[in-house]
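All protein chains of the complex are present and in place, except for one that has been dropped.
Now for chain A:
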Amino acid sequence: MRFRAKIVDGACLNHFTRISNMIAKLAKTCTLRISPDKLNFILCDKLANGGVSMWCELEQENFFNEFQMEGVSAENNEIYLELTSENLSRALKTAQNARALKIKLTNKHFPCLTVSVEMLSMSSSSRIVTHDIPIKVIPRKLWKDLQEPVVPDPDVSIYLPVLKTMKSVVEKMKNISNHLVIEANLDGELNLKIETELVCVTTHFKDLGNPPLASESTHQDRNMEHMAEVHIDIRKLLQFLAGQQVNPTKALCNIVNNKMVHFDLLHEDVSLQYFIPALS
């Protein structure tokens, strides 16, 4: 197994650092999948994660000007690594004024992802910063649990409001209840509701817009104002929103009635999918 990659463009490095920060906020531990064309940050829906799953994908050629990998075998030309997300984001954060950043798979005393940065400095000699991030190689037999989640046909698909606004609303609601209802319809309306014995609070978002429906046949039958809803744990929604430091290029919310909510975001050229299951 081999992996070496290099970033020399400042903008690419900043973008990669931002993505890594976002992942660190969304998942304490995650899987990094390396394949010839892509990098994926994966969180699978284990009980430990509360059923939440995440799939983040980026095209390697949008970031790295050098990228070489050799997977486990010729038929399985992929590498799956488990790492503590914060370790990577912190290492990248120190690379702010880098001339070049190299990432490679190494085996010093244990397998590591080595991030090495050549810094710009005042003097003629460069400063070299190296971080060895310990990782666990995930064996092939566990790869089946780490595949791209199948997105079921949603009952409603709607564009999200400004995430920062959504986050401040949800943050306040969290103090009242752990149980949140997210509902939306095909008329561009989305509501966030919480309810306790004493109080009921609803925030209404209007004119959000819906993407064109996949199949035209169901379109006529459906009542545009009918809400699809799902009851979720408010903390999981808040964790997702807290990870979005920058407003995404595109943000879509898919609701499967009483089953789950699926967020589909695009941060420039990086796609992020986040699944929150309904409370049982």
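By our rule, a residue touches a chain if its C-beta (ideal position, glycine included) is under 8 Å from a C-beta of that chain, and two chains touch if they have at least 3 such contacts; residues count from 1.
By definition in this document, contacts and distances are computed from a predicted model.
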{"item": "Undisplayed chain, where the name is taken from the UniProt record, one of \"Nicolin 1, tubulin polyglutamylase complex subunit\", \"CTLH domain-containing protein\", \"Gamma-secretase subunit PEN-2\" or \"Cell cycle checkpoint control protein\"", "value": "\"Cell cycle checkpoint control protein\""}
{"item": "Omitted-chain contact residue, chosen from A:S123, A:N175 or A:S280", "value": "A:S123"}
{"item": "Residue, one of A:D9, A:D45 or A:D132, that touches the chain absent here", "value": "A:D132"}
{"item": "For chain A, the residues touching the chain missing from this view", "value": "84, 87, 90-91, 93-94, 108-110, 112, 121-134"}
